[in-house]
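The block that comes next holds chain A.
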Amino acid sequence: MSTAPTLVVEDLKTWFYTKAGVVKAVDGVSFRAEAGKIVGLVGESGSGKTVTGFSIIGLVDPPGRIEGGRILFKGRNLVGLTEEELRKLRGSRIAMIFQDPMMTLNPVLRIETQMVEAVRAHVDVSEAEARRRARDALGQVGIPSPEERLKAYPHQFSGGMRQRVAIAIALINKPDLIIADEPTTALDVTIQAQILFEVQKLCRQTGTALIWITHDLSVVASLADEVCVMYAGKIVEQGTVDDVLDRPAHPYTHGLMCSVPSANRRGAPLRQIPGVMPSLLDLPSGCSFRPRCSRADGACLEPPPMAPVGPGRLARCFHPLHGEGV
Partner candidate 1 sequence: MATVIERDGIEVVPAAPAEAPFRRFVAEFAESRLAVVALVVLAMIIVAALAAPLISPQDPYDLNQLDILDGRLPPGAESAAGFTFWLGSDDQGRDMLSAILYGLRISLGVGVMSAVIAVLIGTAAGLAAAYFGGRIDTLIMRIVDIQLSFPAILVALILLAVLGQGTGKIIVALVTVQWAYYARTVRGTALVERGKEYVEAARCLALGHGRILFRHLLPNCLPPLIVVATVQVAHAIALEATLSFLGIGLPITEPSLGLLIANGYEYMMSGKYWISFFPGVALLITIVSINLVGDQLRDVLNPRLRK
Partner candidate 2 sequence: MTVFIIRRVMQSILVLFVMSLLVFVGVYAIGNPVEIFVAADADQAERARVIAALGLDKPLWEQYLLFIRNAVMGDLGKSFVFNQPALGLILQRMPATLELAFTAMVIALALGIPLGMYAGFRPQSRIAKAIMAGSILGFSLPTFWVGLMLIMVFAVELGWLPSTGRGATAEVFGIETSLATWDGLSHVLLPALNLALFKLSLVIRLTRAGMRENMLMDYVKFARAKGLTMRRVVFVHVLKNIMIPIVTVVGLELGSVIAFAVVTETVFAWPGMGKLIIDSINNLDRPVIVAYMLITVTMFIVINLVVDVLYSVLDPRVRLADMKG
């Protein structure tokens, strides 16, 4: 394609300066997101996937700071923009959806207020016009009788409905990029499936690029085009969903795939990756996954580079697996 991708992240470093030391929550992350495509960003809690999302939208609060790298949004570098320049992008060109719908809507403001302000923060339209757009957005995400629901307070909605409202708010200004941070984790499985389906549809229709942050590989499998697996602040493997999930190259991805319940024989103990993710303050030398890895040897004492392991695929490992399947 001739047009530039919606988002290119290059060697992003976001570090937190705490009393206990410097936490390198994101340490050299690179990936891209194309219009109308969905990128899954997978990792355990603490792997840096959420901080990556906040870095892109410019909401890293002190003691955190973007320490290096570039975030090219439609060719424009977002790193180093002023707060006001970032504010104008947030919610209009780049939107974000959060994990817990119970916490993201303000409990004491009407849905209407929270939607209208999102419009009027970016475009100079009348109250009535903003309200009309709010109503349309609610209808778009499948909320019945949106006109009446605008008057309601968040606590009058169920969790699933609240997340739909949050998605409607994210969509309201027709952004080019949406960052969704585990938006279905707190929901029932059936509602999760509905929302996944609808988000996918909306994204394809409008040509929005979507970054879907999750720890759940099955969500990524059914939703994403590309996937990036994060571990301890770094991307350890990336490629298309089919490639990565069917034939994981990095031992960590392989371990993750093995620990999905459906990949296990019924009645057999669940296979899991031994050990826990190391503290970001006290990372092992070389490969961060080394202490938990069955394939590790002396070579892994050096930090492995991101290296191609197939067409359009990268993995950060000296001893990648080759199509062993799960």
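Selection rule: all candidates are chains of the complex that A comes from, given by their letters.
Of note:
Everything below uses one rule, namely that contacts are C-beta pairs under 8 Å (C-beta built on N, C-alpha and C of every residue); 3 or more make two chains touch, one makes a residue touch a chain; residues count from 1.
Since this is a predicted model, take the numbers as computed values, not measurements.
Checked against 1 or 2, the single candidate touching chain A in this complex is 2. Only residues 57, 59, 83, 87-92, 95-96, 98-100, 103-109, 114, 117-118, 121-122, 153, 155-156, 166, 169 of chain A touch candidate 2 when the two sit together in their complex.
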